[in-house]
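Only one protein chain is missing from this complex, and each of the others stays in its spot.
Letters A and B mark the chains as written, and numbering starts fresh at 1 in each.
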Amino acid sequence: MNYETIIGLEIHAELKTKSKIFCGCSTQFASEPNANTCPVCLGLPGTLPVLNEEAVRLAVKAGTALNCKVNHMNKFDRKNYFYPDLPKAYQISQYDMPVCTDGAVEFECGGRQVKVRINRVHLEEDAGKLIHLEDEPYSLVDYNRAGIPLIEIVTEPDMRSPVEAVTFMRMLKSILEYCEISDCRMEQGSLRCDANISVRPAGQKEFGTKVELKNINSFRELQKALEKEEKRQIELYRFGESHKIIQETRRWDSGKGRTVSMRSKEEAHDYRYFPEPDLLPVIIDEAAVSAIKDSLPELPMEKYRRFTQEYGLSGDDADILTGDRHLSEYFESTVSEGAAPKTAANWVLGDVLRMLNESGISSSEIPVDPVRLRRLISMVEEGKISNTAGREVFREMFVNGGSPEEIVEKKGLTQISSEDAILELVRKVIAENPKSVEDYRGGKTKAMGYLVGQVMKESKGRANPSVVNELLTKELNRA
Amino acid sequence: MKISKDDVVYIAKLAKLRFSDEEIEKLTGEFESILGYFQSIDRMDLETVDPDEFADGRETVFRTDENVISGDREKLFRNAASMRGTFIQVPRILE
Partner (left out) sequence: MSGGFTRIPGKDCGFMSVCEISAGVAGGKYSASEITEMYIEKIKSMDDGIGAFLTVCEESAVAQAKALDEKIRSGKKPGRLAGVPVAVKDNICTDGIRTTCASRMLENFIPPYNATVVEKLLSEDAVIVGKTNMDEFAMGSSTENSAFRITKNPRDTTRVPGGSSGGSAAAVAAGMVPAALGSDTGGSIRQPAAFCGIVGLKPTYGLVSRYGLIAFGSSLDQIGPMTKTVEDCARMLEAIQGRDDRDSTSYMGEYQQDYAGRLGRDIRGMRIAVLKEFFTDGLDSEIASSVNESVRRLEGLGAAVDEISIPAAGDGLAAYYIISSAEASSNLARYDGIRYGYRPKEFADVDELMEKSRSEGFGAEVKRRIMLGTYALSSGYYDAYYKRAQKYRKLLRSQMAGVFEKYDLILGPASPVLPFKIGERMGDPLQMYLADVYTIIVNLAGLPAISVPCGISRDGLPIGLQLIGPHFGEAVILQAAYALEQELKLEL
């Protein structure tokens, strides 16, 4: 008996605005609790919300990037419940008239063409943060996060495996980052995800009972949690106990590696939604939507397609490059300066990425501009300097600036390609390393590598390795 | 309008209010008469009315996305009964 897995996701992303959704408090991380608060986001008596226009713009941008329909009119509603991190005891959210509806994201995964439909994208405010003390009977509340604008993205249950779900999340993250809508850092909480999962016997039309999973803090946890829950449900089916799958919320416990039923609270979640009387409806006209659509950058899937088809890059390479919009733009600038795509890709994915990781500098601020990189690449391609030297030059440019030509000059890195000069070094090395020479002639081809290395050392890395190889082989085979 | 004591107890829970038995008794009676009066809204002919609540056609007012420092944090939290450093302190919550 085969079982089919049905997965839907509910995602929250913090919007990259300077100020909160209903007040002017900063959204920047603040080390001091309650530093970014004011009477409005604290919900002090008498205060009123005023809507941040950038939050709306970013929500519309997200919707258009996800191919949604942008509703001409959307409005806010109050979601009423009591919790210490919710200052007004209601969250201003959107219930029946959200910003966007009916979108879709398509991608290929495991040989299947997957289309995940987006049910809605709506705006809401975030709540504060709670810290529970370990050895004292207190909890502490910090309202810095209260009022930060969020978009909630709800998908239809269109994913059929944990891998599809994670792939979708990666795509979504990539899209939101490309469009500069959100920082999308799951570990920091600017991207959050709850999952709904059910299974059904293959061929059955009705969906099985769905279970909600919470407390997922990374893509890896998402996959693990879904896999565990999928397994749990299928096993219950296999043992004829599928009735034990109840509609509930289960908490992913990464320490224990399993999902745990949350203590169901008797109080039904009756949120008593009603339209927010302190805010007026938001009208978004077609011109505004067009303008936002036009401002969308090329999206990752499109770039990926171009990189693999037009530039002939491998899927993996294209994946890494398109995973970071600034990196991919850097790469393309280098290509448009005249570098061959595959070569440029090697450099970007090799030395550039390595230096970025080492230095912690962001890909939007690479200190070596594409023009200089292209010139460096040309110097290596033309044999003016060796590959090794080229990488040294790049490092120097990255850390201290300067042009490739200057650095090569200053450090005397010009590659020695003259056969005469190299021959001299080759002969010197052969003379000084009789044992290795004997080993080589005795059939130990590895000794060649050692001898080449010695010639390179003698030349301070400047000898053209292919010439060295050629001449060394010739000399060794002579005697 | 029939309303049971259980209904009243449930509503009290939703509203985070607690009442004594006598108070529940009294409230149930009051609810019955008040809600009975509210029933008059049932008798009105509202079929012709468009359910869209926004009658006056006004459009939303926006705020530009910029930071405004809200002044004194001491003042903001002076009414808080219990603080630890700059955190607000409450009894430990079990999740």
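By definition in this document, a contact is a pair of C-beta atoms (placed from the backbone, for glycine too) under 8 Å apart; a residue touches a chain by one contact, two chains touch by 3 or more.
Because the structure is a prediction, the values reported are computed rather than measured.
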Contact partner of the left-out chain, one of A:74, A:119 or A:139 | A:139
Among A:35, A:50 or A:301, single out the residue that touches the unshown chain.
-> A:50
Candidate in contact with the missing chain, chosen from A:279, A:335 or A:393 = A:279
So that we can see where the missing chain sits, which residues of chain B does it touch?
-> 7-8, 11-12, 14-19, 27, 30-31, 33-35, 37-42, 44, 46, 48-51, 53, 55-56, 60-61, 63, 71-72, 75-82, 88, 90-94
List the residues of chain A that touch the chain left out of this view.
-> 39, 42-51, 78, 80, 82, 84, 87-90, 139, 141, 268, 270, 272-274, 277-280
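In the analysis below, only the chains that are shown with their structure count from here on.
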Taking each chain's centre as the mean of its CA atoms, chain A sits from chain B at a distance in Å of 40
Hey, which residues of chain B end up touching chain A in the complex?
-> 13-14, 16, 53-54, 58-71, 73, 76-77, 84-93, 95
Complex interface listing, chain A residues touching chain B | 17-19, 22-26, 32-35, 37-39, 42, 44, 50-56, 75, 82, 84, 130-133, 136-143, 267, 270, 272, 275, 279-283
